[in-house]
Structure formats: C-alpha cells, structure tokens
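Below is a slice of the complex: some chains, not all, each in place.
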Amino acid sequence: MSLFAQILDFIGTFAFAISGIRLASAKRFDWFGAYVVGFVTAIGGGTLRDLLLDVTPGWMTNPIYLICTGLALLWVILFGKYLIHLNNTFFLFDSIGLALFTVVGASKTLALGYPAWVAVIMGSITGAAGGVIRDVFINEIPLIFRKEIYAMACVAGGIVYTVCSRLGMHELGCQLVGGLTVFATRILAVKYNICLPVLNDKERKR
Amino acid sequence: MSLFAQILDFIGTFAFAISGIRLASAKRFDWFGAYVVGFVTAIGGGTLRDLLLDVTPGWMTNPIYLICTGLALLWVILFGKYLIHLNNTFFLFDSIGLALFTVVGASKTLALGYPAWVAVIMGSITGAAGGVIRDVFINEIPLIFRKEIYAMACVAGGIVYTVCSRLGMHELGCQLVGGLTVFATRILAVKYNICLPVLNDKERKR
C-alpha cells in the first residue's frame, strides 16, 4: 500500500474501532470487552473476506490494527464525554474507512482471479461485515439490515470499481473512483435521508 | 450435479431464502437486509462446511444462488400477502432443500476423504447451520435448538447416507435413500408433533 492508502487505512480502522467501542460502552462493557468489540468492528469484515478467499487475514501479518484499536480505546477512556461533539468528524472518518475497505476488498478479490461479481460481494463484506459482528456481540439486530444506505454504498462502489478495472483503467484510478462512489453515496444518503423500502408481508413471525 | 439435482438445489435454495426473507420482514428489515438474511439462510450452512473442509464455498463459483435469492425477494415483495396460503407448499420445498443439502454435504465430505462421522456432522451443518445464522441475525434464539425435529432429521439422513455409501451402494442410490430419510423424518415429526425432550436442570442462569 502507498503511504497515502496507509494513512486512510489507519483513519478508517480508528473510526471503525471507535464506533464499536462507543456502542460497547453504551452496554456497559468493561475495557476488555470494549477493546474486543472495537477490534472486531475494525477487522471483522476483512477477516471474513480472507477466510472465504482462503488467505491469511491481514491483521495477523501486521500489529498496526491491534495498536490502532488500543489508541481508539484510550481515546474513548480519556475524551469520552467530548466525543459527542465530534460526531460529524467521526461520520466523515467512518465513511472514509468504508470507502477504502470496500475498494481494498474488491481489489484483493480480483487480484486473486475471482470473477467480478465475487469482487463486489467481497468489497461489501469488507466494508460492512465488521459492523454486523459488532451488533451481534452487543446483542442488537444489525443496524445495516434496517437503516441507512450503508451496505448499498459498498455495493455501488464495488460495482464502479470492478467496471473501471475491467475497462482497463489504472488501479489507482479505479480505487479513487470506486472509493469516491462509496463515500458520496453514503454522505448523500444520510444528508437527504434516503432509505431502502422496508419489507412487510403482514405475516406474524413463525 | 445432474439436471434433476440442480432443479432440487434451486427449489431448496429458493425455499431457504424465502424462510429467511419472511422472518426478516417480520422484524421490519429493509430490502437489502431481507436479501442478505435470505442469502445467508440459503448458503450459510454450505459456507460453514466449506470453510471447515478448506475448500472454496460453492456460491463463490456460481452466481445462481445470488440470482435465486433475488427471485425469492422479488416474490415476497410482489406476492407477500398471499404467501401465508402457501405455507404447506413452502414446508414441502423447505424439506426438499433440507434433504438435498444434507446428502450433498455428506457426499462432498466423504469425497474429500474424511471419516464417516465427520460426513454426518457436515451433512447436518449444511442443512441446518444456515437457519442458525439467520436466527442470530434477527436476534432470536435459534429455532432448531428448541423446537422441531429439524437437525435430527439431518443427522438421521446423514447416517443412512454414510452407511449406504460405506456398504458400496451406488452414489445416486445413497443420495436417494439418505435424502428420503431426511424428508420422511421431518414430515412425520411435524405431522405427529414429535419433539425431543427439553433439558431442565432446575438451576438458575449463572
């Protein structure tokens, strides 16, 4: 990864870890529990992708994700009460992370020789699955299944990235266009409160 | 797979996806959430099996499962309110899927050289684990742990399949006898309301 991509990766990991740690703290987890939830939120998507692609999960080859999660925990412990004023900043960081994780996931999948539609799914898993595991751990229905154009932003960005790549565009260009698609979709969806329709078949739970 | 097995596979996938999508709709998931829950219900068991056996998950090699789940979602969106009249049909389809998934899982495991008891477990995982992941996602205690002879039908069918295979019966014969065992066990258990005993050690939760 280039230095620029590494910095974005660090920012994204930090933002994802913060989101896990804050939700854990709302459920009164102890420091260890909050750390684990933060870590899993940050690396869960990439880990599931790497298990499916049968390669070694990225966090097992570089301790930076452990350290980054530790800094995120320290940040919440020290400045927890001021965090609420930074919600917009974290929303921005979170969207940067989502964009980068998605294109990195799609790129890795194409590089391993999988077809384009697998790359789109793997990009989305990389971006969104960490949040699903986080919500399972805090015993809530995963947020992305009910609210927000979150995973759909990954799907859109993954498709754009893959199409650009198949059209022979330079790797960096594909990543930029794909990532911006994720970023813009998410920002616009939240700004204009765009949601997917809710499914309701009027039937009681079996 | 033969054409006949492919048709059964499609029917089973469709029925499993419908079961996931309907439970998701009861929890007011949006279209994306319902699609993901339907997809995971259909392919979750096979994916866990393939991760444990260290082979590439089947759905990553053929987009048919994605398409089939899409059709299932479309079906629920369009005909949701009539679905309740089709409950018996879906129960039948679901049991066909359970039977096929179980024998396919056991067969794949034996073909990879694992012992018979691993094949029985992998058959059961293929049939039943998708529903467990579905229930975790909708934040309910997995149904198969509390009600219905569902997974036990897989265990029974897996044992019959494996014994037939070890006795040298032709592959197609094993699959037929094993699958029919799953199918008949499930149908009879529901018809005569046969349940496993509930465990109760009179102790409070720790």
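Some points to look at:
All chains are identified by letter, namely A and B, in their written order; residue positions are counted from 1 within each chain.
We take it that a residue touches a chain if its C-beta (ideal position, glycine included) is under 8 Å from a C-beta of that chain, and two chains touch if they have at least 3 such contacts.
Bear in mind that the values here come from a model prediction, so they are computed numbers and not experimental data.
This structure file shows 2 copies of a single chain, while the whole complex it describes contains 3 copies.
Here is the rule we use: only the chains that are shown with their structure count from here on.
Of all residues in chain A, only 51-52, 54, 114-115, 117-118, 121, 132, 136, 139-142, 144-147, 151-152, 195-206 touch chain B in the complex they form. Residues of chain B touching chain A in their complex: 21-34, 36-37, 47, 51, 54, 56-57, 60, 63, 66, 76-77, 80-81, 83-84, 136-139.
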